[in-house]
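One chain of protein is taken out of this complex; the other chains stay put.
First chain written, first letter: the chains are A and B, and each begins at residue 1.
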Amino acid sequence: MEEPRIGVFVCHCGINIGGVVNVPEVVEYAKTLPNVAWAEGNLYTCSEAGLSSIKDAIKKNGLNRVVVASCTPRTHEPLFRSTCEEAGLNKYLFEMANIREQCSWVHSHEPEAATVKAEDIVRMAVARARWLEPQDEPEVDVADSAMVIGGGISGLMAAVSLASQGFKVHLVEKEPQLGGITRRLGKIYPTLEDSSDIIDPVIKAATSNENIRIYTSATLKDISGYVGNFKAALKRGTEEVKLDVGTIVLASGALNYEPPKGSFQYGVLDRVVTQLQLEEMLTQGKLAEPERVLMIQCVGSRTGEVWTYELSDMTQSFAARLLSKILGAKKEEGWPYCSKICCMNAIKNAIRIKEQWPKAHVDILFSDLRTYKEYEDFYRKARALEVKFIRYIREIPPEITEAPDKKLKVTAYDTLAGVETEFLCDLVALSTPLCPSKEDVMLARMLKVPLGPDGFFMEAHPKLRPVDCQSDGIFIAGTACGPKDIPESIISAKAAAARASILMANKKLKTEALTADVNTDLCIGCGLCEELCPYGAHKIENGKSKTIAALCRGCGVCAADCPRRAITMRHYSDRQILAQVEAMMAQ
Amino acid sequence: MMVEKSALVIGGGIAGIQASLDLANRGLKTYLVEKSPSIGGRMAQLDKTFPTMDCSICILAPKMIECFRHPKIELLTYSEVKEVHGSAGDFTVKVVKKPRYVQADKCVGCGTCADHCPVELPNEFDSGMGVRKAIYIPFPQAVPRVYTVDKDNCLDCGLCNSVCNAKAVDLEQQPVELELHVGGIVVATGFDTYEPFRITSYGYGKYKNVVTAMQLERLLSASGPTGGRIMRPSDGRIPRTIAFLQCVGSRDQRFGYPYCSSICCKYAVKDAVLIKEHRPDSEVHIFYIDLRVFGKGFQEFANRAKKEYGVKFVRSSPGEIREDPETKDLTLWYEDTLARTVRSLKADLVVLSTALMPRSDSVELAKILGIDIDRFGFLVASDPVRHPVDTQVPGIVGCGYCLGPRTGDIPDSVMQAGAAAARLSEILMAESV
Partner (left out) sequence: MSEVESVPSAGGTAKAETPKFDPRILIFTCNWCSYAGADLAGTSRLEYPPNARIIRTMCSGRIDPVFVLEGLRDGADGVLVTGCHPGDCHYVKGNFRAEKRFHFLKMALKQLGVEEDRVRLAWISAGEGEKFSLLVKDMTEKVRELGPSPLKSSNIKST
């Protein structure tokens, strides 16, 4: 390594630093430090004048490292780094010493102590600067094609969005036909349009786009590689298809939960159906005019909820049932989350029934009615059509028994009336949640996309990156990461397409310089780094750890835990950090 | 026809910021116009976000800085869009940069001017709970970090000018008119919060200890006017019994708005948990009609609030709030619809979970852009189901709460922003590869 020739620039920042810290003293002190070839004070180092001064000093004094002692690196580090680059220095040969936010601004009552601290901070920065090395930001190529897994509305919309921007798309669908769950819906809410009016044009747009190749009755068999360079293998019947793609959009959708047999008499009495099955019956004209239809919300969702009620006027038998239920509570079947769309779906089917048969009665047993946003109007419409909404207790599943004349008797507690009520109806529709499919587990493992606690695919960050997966280059659309209605699915699909298009449009991806570097001579292949890395950046191959730089984010967890100290973090090496530790105390 | 491969984003909240980043990263030069002195929007005013309880500004600030530094994004803060002509691929936009009376290229954000300014007035950012000077930055993490003079309240004493070492103050500064040529426009102007003065039975504006949820948010914020201590307005005491009233101005056909604002139940649960964390022995009651904690992780979050934190949920819409004129404590009268009894609760602080409504300037902006708004003032999507982010004007898209409540939370706004960016990319970058 070349002999370090360090330039130190100490900023007054007007009076922000200069009013507390004795800047000229710090400059003189810096000159005494080994390897410091130049030191000066600036009024505002970040100003045009200050930046020119840095560039001049680098050139005139042959500086090969620069330390700026001023404000927090979180604001101006990129600016100073660019300045160094302009003067011919690699930007990673630059270090900042924070003597404002972490010194002058918090010790304004102790100027002498602040000055000593500033000198210490500069000494530590110089110590680190000695060990800095130039770093490269390696580039990987990004193939301009994407693979979309899933041919429902989300997958189709994502594919069309990407294809219209000129990217090649390979769409993989495991069923023989496209359309997903949207196909099975007769009508959509709140407009009550036919769902075919929504999905058919999208299917047509996808099948007629020459940039989209569609593989139906096909599943993903294997996948390897990393962002920009994924290698996928599809299985279609006996055929195997190999694809090279740059990005992946996961739009594998969700299932409609079916209660276990016997639960709510589902699978036992044929007049107990799920809301989706009722939907299909209405669309296919398989339902004769009913006298009364009863719908039960939150079946198999919101499990794990425990609410206590103060109930006056309970019937004795009901109180006994309540008590025994609480005491003998076995784990509820189903899912803990709220599936968001079931309230609207039930109301939609209720309205469909009332509009077709105005004399039919429809009762909806609900726990909380979640008709959010302007869907309130839809709720009001149902009430105007005399759909009855009864608040029941979700934790006490209504009892359903057969009654004469092919009727069903449903007993539930009406909390607002304060009595247990019996309903005699022709059909019971259970509103069940959208849930993850068991196949997701395999997909998750193949793609290295983790599943969240609710069983759906987990996003990289729920707020800031809601359509990204933790692994770069893979994006999620639609219900694969949680229940959504159609407009929300379309929005997430387009957002996922936007993210994928950014990667592919830029053709190359600059990856982090702050990456892990494994010394294979020391590595014993224990696999701890592979286990610890949240990004899958380490792989044990032939008994040694191999790093995929494109995936490494530079956290350094592997380096700190490696039992052989075989891993060096570029720009945050042990040597560099320890130099700061050692320099903490004045010699 | 020449297609301008550039975009204008109107509004610098999280939706506008995300749209700008997605557009700029896609290769489109993007102008981000923000009316107030800093980008950040509502998210910067929040303490923590539901349901994960992330610190809001911690996750927002890096995105704000990324916008600021992005080579393809030009930030035009303290600016307004005045005229728009043209069509998709070729819009001409007139933007006015309002005078800050501070030169942005000279100001280093040190704050010496504000220290010396003699004028103190209520801070909009703190929803009136805190103060600022006539020369100010709206919040500590403001981007850009440039001070602004509120000329309406400035005394013209010139003290700021005399103490500024960077010689950045320019009290003669004039507005600057810019003409931008862009291919597409994204509207991301967000929302205002409903001020329930008209619901007189709740005493908002009359009783000091009846506050809105946004005001509570500022009190809870570590960088807010009370440093994160929930000190009630009348006497600074830390409240022990707090009541949240849901649906104030939402789902209401008399006052406020008939729609559901989608996020109030969620933020009430979040704030209740935060209050319990600040003071575990406090009693927090949430009065609701339907508890709308739908979506990813929310039901589980509400369950935890009840089980682990002991937040009490009461299914009721209280009729009236009365104030004790001496202690300024409040009494709520309500019918518990599940227990079917009428009760009262004495509370130290009442928080009204108010509706989120369209911004007052949405009507004017819609006119300038030639797009439709609904009867409330929200932008109307050209087809709320099939084209949820498109407006009636091709090339103009929207994202975030300005399009109405929708799911309403941050992930939803971020996804809508991505969708808006995708739409503009589809229109403007059709032959790019």
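General observations
Just so we're on the same page, contacts are C-beta pairs under 8 Å (C-beta built on N, C-alpha and C of every residue); 3 or more make two chains touch, one makes a residue touch a chain.
Small disclaimer: the values here were computed from a predicted structure and weren't measured.
Touch with the chain omitted from the figure is made, among A:12, A:65, A:107 or A:170, by A:107.
Residue-wise, the contact with the chain that is not shown comes from A:578, picked out of A:15, A:384 or A:578. Of A:56, A:222, A:333 or A:561, it is A:561 that touches the chain left out of the display. Although one chain is not displayed, its contacts with subunit A can still be listed: residues 72-74, 98, 100-103, 105-110, 112-114, 116-117, 120-121, 124, 470, 514, 532, 534, 553-557, 559-561, 569, 572, 574, 577-578, 580-582, 584-585. Listed here are the subunit B residues that touch the chain not shown: 47, 52-58, 61-62, 140-141, 221-223, 227-228.
To be clear about the criterion, only the chains that are shown with their structure count from here on.
Taken together, the subunit A residues at the contact with subunit B in this complex read 13-16, 43-44, 46, 74-75, 78, 144, 161, 164-167, 188, 191, 193, 198, 301-302, 304-307, 309-313, 336-340, 368-377, 415-416, 418, 452-454, 456, 459, 461-467, 481-483, 486-488, 490-499, 501-502, 504-506. Of all residues in subunit B, those touching subunit A in their complex are 22, 25-27, 49, 52, 54, 59, 63, 65, 69, 108, 110, 112, 145, 165-166, 251, 258-262, 290-300, 303, 306-307, 313, 336-341, 384-386, 388-389, 404-408, 410-412, 414-419, 421-423, 425-426, 429-433.
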